[in-house]
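Excluded from the complex is one protein chain; the other protein chains are retained at their positions.
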Amino acid sequence: MSAFLLRCVLPLLLLAGCSGWQSALDPRADAAQELHGLFWLFTITCGIVWAVVMLVLAGALLRRPAAARPEEERGRAERRSGRVVGGAVAATVLVIAGLTLASFFATRGISADHPEALVVRLRGFQWWWEVTYDDPSPNWVFITANELHLPLGRPVRLELAAADVIHSFWVPNLAGKQDMIPGRDNVLAFTPTQAGTYRAQCAEFCGLQHAHMALQVVVETPEEFGRWRATQVAAAAAPESAEEVAGRAVLEGKACAACHTVRGTAAAGTLGPDLTHVGGRRNIAAGMLPTTRGAMAAWIADPQTIKPGNNMPMVPLSADELQAVSAYLVRLR
Amino acid sequence: MRLAALPAVVGHSITPVAAAVVDRELGQPWGFRVTGWAVAALLAMALPGNVGAAEVPPAEKELTPASVGQLRLAFTFRTHHPGPATQAPLADGKTLFLLTPFPHTLYALDLATPDATVRWRYTPEADGTARGRSCCGEGQGGMSLEGGRLYVNTLDGRTLALDAANGAPAWEVRTADPSSGESLASAPLPAGGKLLLGNAGDRFGVRGWIAALDAGTGRRLWRLHSTGEDAEVGIGAGFRPLYPGDDRADRGVASWPPSAWQQGGGGVSGPILWDAGSGLVFHGTGHPAPLVPDQRQGDNRWTSGLFARELETGRARWFDPLNSHDLYGLGATASSLLLDRDWRGAPRRLLVHPDANGHVYVLDRGTGEILSAEPFVPVNATAGVDLATGALRRDESKAVRRGRMTRDICPASPGAVTGASAFLPETGLLYIPSRRLCMDMEARNANYIRGTGFTGANLRLRPADGEGQGALVGWDLEAGRPAWTVPERFPLSGGVLATGGLVVYGTLDGVLKALDARSGAVLWQFQAASGILSRPVAFRGPDGHAQLAVLAGSGDGPEAEIDRRDASAEDGMGNVLRDLPRSPDPGVTLYMFRLP
Amino acid sequence: MTPAERDLRDAALEATEGAGALERRLERTWRTREGFWGALSTVDHKIIGRRYIVTAFAFLALGGVLAMLMRLQLARPESRFLSADLYNQIFTIHGANMMFLFAVPVAEAMAVYLVPLLVGTRNIAFPRLGAFSYWVYLFGGIMLWVAFILQTGPDVGWFAYVPLSGPQYASGKRADVWAQMITFTEISALAVAVEIVVTVLKQRAPGMSLDRIPIVVWAMLVMAFMIILAMPAVVTGSSVLIMDRLVGTHFFNPAEGGDVLLWQHLFWFFGHPEVYIIFLPSVGMLSTMLPSFVRRPIFGYLALVMSIMAIGVLAFGLWVHHMFTTGLPRLGESFFTASSMAIAVPAGTQIFCWIATIWLGRPVFRVPFLFILAFFFTFVLGGMTGVMVASVPLDTQLHDTYFVVAHFHYVLVGGAVFPLLGAIYYWFPKITGRMMSERIGRWVVGLLFLGFNFTFFPMHILGLQGMPRRIYAYPPELGWGGMNLFVSLCSIALAAGFLLFFVDAVRSARKGPPAGDNPWDASTLEWATTSPPPPYNFARIPVVTSAAPLWDERAALPVASGLSVNRRELLITTMGTATPEVRETSPQNSIWPFWAALATSVMLVWSIFSPWALVWASIPVAITLIGWFWPRGTPEDDA
Partner (left out) sequence: MRVIPAALLLPLILAGCKREARETRLDPPVAEALGGVRVMANGISGQPPMVNAAQGEPYRNNAYQLAQGKRLYEWFNCQGCHADGGGASGPALMNGWWRYGPDAVSIFVTLRDGRPNGMPSFRDRLTTEQMWQLTGYLQNLGATVAATAAPSRNDAMQTRPAENRAPAMGALPVSPDR
């Protein structure tokens, strides 16, 4: 049943999200809504100002002043213009002051920190995201990658860090961006107000594959979130078919294990994304490919063609090994 | 190889060569020390045995502050084995046993003969892999003598029993697997027909354990881990948790992130103690792996603390988490002492444990209760111990976080004390060979690849404020403060011998010193040809005269292939040992002294 | 030459030697030698300025080619036309090239050419420094492009944020090339800035008191001061970056007490004023051109000058608005929001003054004026989006997206390039003696205006839809494909406009109709001399009696006399009222600035590879400087 749901409903969800699943114009959290309101305030104000200036300019151009005017009349026109310009400057000051105040209050509205917030630690890597769910009891702390699940309506506090260069975490639908800077701690706080799947993308140039550094944010009901969390804490599912058993052997015996962790197996590398539940994630390769067996095999077979310059090497595997390991990995839900 | 046996003419012919070696390897400037080295090297290589035996006036045969000045070098025994000699020789009156660094050779020297002929020797099979598992003067196996049998732990994970009389092997078992980074760093402990031993390998993410073998056959009786579920740790009905929280089930799993305990370290690499009276064994557990704390959130039970276990079953009685969630890779494996004496007016059965974290812990060894914990070296990472919870009061500014550099942490990994301390009841002083070092620590990502380092930290050590990188601390146990300290230029790595009002120890730059146990005054010293990492031993020779033996050999010769331009070399020691002159004699040498 | 000959004055000359003798003598004194070496050793500000302008536009064309390559790549989702590596080099070089090799140099170039003419003097101050500056700039630009051809093009963004540009993550010499290119252009910019400041303050024609200085000269003066104050920050930054990379210092290494944000502060402390360094000259040129096309003096001269100065000052107080997402303290951010928005006040003042000028005048719709109108449309729009990105909270959504790409192209192309192209059309007759085509010019304006707005306006929307900057590919499912294709297609019109402009410029330079001295009937001094001006600019130094001398003294411009004709002499005047103070000599042609520039270039390029370059290559630099300043006993030396 759930498999059916996943297979049929998910693509629909994705399609529905197409219009704006990475858009600042489609706010789905309190912070983004605040910014959305501010955006329209600024846009409308600025639009009016621009239109007025253009109209006056047009008037100045289309006006046909008398060819020769007496000196005193010209003087009067000059003085009148002076007053108009002075008034316009004063109006500018007022508008600017108003907008400054509006953005000041918007900042205050957003940066409220909640004591009961869900704490998630995010680390940016070249070119993927590590996600660590914090918990008071350490054996409920778990690590996943490139996918962030958040419970609907609960304040969340994202602690942002960088593992190598500067990255910037940005889910336009949920909040404004915040940089991840080596040697510094940054925090992003918001409360998701609508369930759905959103896309985050690195917004600070971070090298070769800056373009392919995305993260899925899944906002779901607290119940769904709780179930998901329980799944994530568990170790990887045991392989069932012979092919999957062979796949695990490949994972443990080949270069995979030197970089990736699959909890419950001998693979405990920490250089690449944690693969314990990779099959349950929507995408692989930081948002580049869907998690299907074919895409998984394609990615393992030739990561450097799909995402040139990324740190996953092209590991020589036989066709059988490739089949087996991709079959095993997509089953790790 | 045994110079005592060489004719003098050979000695003369060696002299210029030796001088040339000294010239070339020590570099400038030529200070007092270098001269000392040179003399020692010449002595080691060229002197015939029984130096000056005829001239010394007759004197008392006991080693005392009064007689120590008469100590004379009896003979030297050069093994040519390179490497750090960490295991003290053993003597049983007639025979002196010595175990060379890995790949080991075991020598039995006949003390009855004037030039100490080799009675037998034994070279166990060696798995070269283990060589890359030991660093920086860490222990390399060990031996103990019990009931005419010699029990040996080899670095590459073998435990064997030999007949002490003729070196005939009785049994040999494989107890540790060097391919995973596991090794045996210390001597096995014979206790009540059992042989207790523990593994080492915290820096490789090896899960620590302590095991008991049948001393007669080598069969394994029990083995219990330092991490994991209660059944595997030996926690059950008999366990008396000292602090709230430790009464919960499976703390060895629950106080770790999922699966992290499997590579969690906590090796039992230090000495194990047995209290025959209570039937309890005591041992420390090593630091949790990896060093980077972010990858092992939680308390990380049962690493970096002290265990009391029942000898028969290994079941845990109590556990003192000395360095809960050990931030600095200290571990609690430094050697302890069991003392039965008055404590603050009442007789107590004490366990005294100078810990790597720089505090001397005094425990009631029946209950594990901490009676006192006072610092014996400069400490800034913590502000004392809360006796109610046993926890250290940490300084948040010295916290270690991944991707950050934390500066100036005192004491430095691997701790304020690594060698064995000694106690003299008559002075009431504990003699602690301390390391006065601080460090800058940078935590970084640790990647687990079986058989390779699993640390995730860059260390850069430097001397603590004050005089010297090490000090011998004469610690007043009752008062909980030092009675005196003798500063040392280099960190003290070997153990201390306390006997007859004397404290004897060796230094990294090869000086063997004897101090007055009451005042700390240096009464006698001797310059060896190599650094000393092992504990000196004193015993009465076959002739009834007191003898003093020490094994020199710091493993610091050219074959060490250490380039100290790298401050992180040797786990950060590279930065403090830049001034340490290289030993002119890279081989392990036994120096035997005796009172005339 | 006897002292008497040396001091032969212009006043008495025509009486003794007849008509034309003055011009002949001056020509002989001020001319540039023929031939290759003559070309290399000239110190004539007009020749240097012309070269500067042509070179800058050549770099504009090259940068434009890169822009078109990027648009080709982005036309389709997940395009594989360019590799990620090449794309990163291309956008980096596009940015660095446009900012450092086009925008700033072209502003300086216009200043080098125009300022001496506008203030009525015979040559720029320190002309050898000017020659040196040009060669350094040229060599720096060549280095960047040669490096690009050698696959060593910088790929760390024109802002080169550490640690991405630091020793660990930018392997090879790519980032060093970027850093040294900065050093090259900064040296040349600082040299020009000093010349401009001195020329404007001390070499103005008699009577050109502060309130009679053409606004473009004010703008150039403020620009020059801004260069002098802002550029040292980035030179410090780039030198320190090279030290981190080459020598292993730790300025930007957080583990050893450095700070990665230090780089951003250093860079943007320069980088934001940089925007106004580019923008202010255009403001000035616009203010000076406008009266010619509305047939009346500028409205609100004082307000305009004051707002230029205000922008110059405020520009140094808002660099942090490039760093709103780095997690700086809230209070600081709010301050910089306020200061960023405050700059809209002087900018608005300027706009209102110009509109008032048009309102009160009678517009003549010639090509430069059309460019001014295009400027109004685009720049005001860019200013509005500037107000939006100045808001801290709003910027967290807009920063580093295509919204910002759109914003700064509106400000820089709309605000600086459109007036600049207008200025080229305007001063082209003065520079070449020939007019550019009015017909083609209208096509150019049309294509550029429409092409630009259709190319860049959709980028606002793309940014709001979540498209980040500096990505070489984007997935198809995000729905950015259609708009990107539209943008790419429209960019062809923009490119065509530029192409047409270049065609017109090249064609008109050869075959355009002769212009005459003052084709626009303009009011400023440069139109008082011939087109193109003679090497000595003015046979006699004009005397200024009003802010619009050529309109107010239509009959005959009063002139000053008394300068020597046998040696290069300038008239130095006081700073405030421009009262003549002394006669000062101006240096003769020299090849040494060229050699010095060459030696400097060798040193800078070499120091990419070895820190010892600073030691060994300083020897040839010293030798060339000695040659440059060697006293030869000429009149120019003993003045």
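Letters are used for the chains, namely A, B and C, taken in the order the chains are written, and counting of residues starts over at 1 for each.
The rule we apply is simple: a residue touches a chain if its C-beta (ideal position, glycine included) is under 8 Å from a C-beta of that chain, and two chains touch if they have at least 3 such contacts.
The model shown is predicted, which means the values in this text are computed figures rather than measured ones.
Hidden chain, full complex: it touches shown chains A, B, C. Contact with the undisplayed chain is limited, among B:134, B:227, B:427 or B:530, to B:134. Panel shows subunit A; residues 182, 208, 253-255, 257-259, 271, 302, 304-305, 308-309, 311, 313-316 of it touch the chain omitted from the view. The set of subunit B residues touching the chain not shown comprises 17, 21, 24-25, 80, 128-136, 178-179, 203-204, 405, 440, 442, 444, 447, 449, 451-455, 458, 460, 557-571, 574-575, 586-587.
Taking the complete complex into account, residues 85, 147, 149-152, 163, 166-168, 171-174, 244-248, 250, 252-256, 609-610 of subunit C touch the chain not shown.
Following the convention adopted for this analysis, only the chains that are shown with their structure count from here on.
By count of C-beta pairs in contact, A-C exceeds the other of the chain pairs A-C and B-C.
Each chain gets a centre from the mean of its Cα atoms; for subunit B and subunit C, those two points are 71 Å apart. Counting only residues that touch two or more partner chains, subunit C has 254-255. In subunit A, the residues that touch at least two other chains are 182-183. Against subunit C, the residues of subunit A that register as touching in their complex are 14, 18-25, 32, 34-35, 38-39, 42-43, 46-47, 49-50, 53-54, 56-57, 59-61, 63, 65, 67, 74, 77-78, 81-82, 84-85, 88-89, 92-93, 96, 99-100, 102-104, 106-107, 110-111, 126, 164-166, 168, 170, 172, 175-179, 181-187, 199, 201-212, 214, 287-288, 308-309. Within the complex formed with subunit A, the residues of subunit B that make contact are 253-259, 262-263, 295-299, 403-404, 445-450.
Listed in rising order, the residues of subunit C touching subunit A in the complex are 83-85, 88, 156-157, 161, 163-164, 168-169, 254-255, 259-261, 299-300, 303, 325-327, 330, 333-334, 337-338, 341-342, 344-345, 348-349, 351-353, 355-356, 358-363, 373, 376-377, 380-381, 384-385, 387-388, 391-401, 464-466, 468-475, 477-479.
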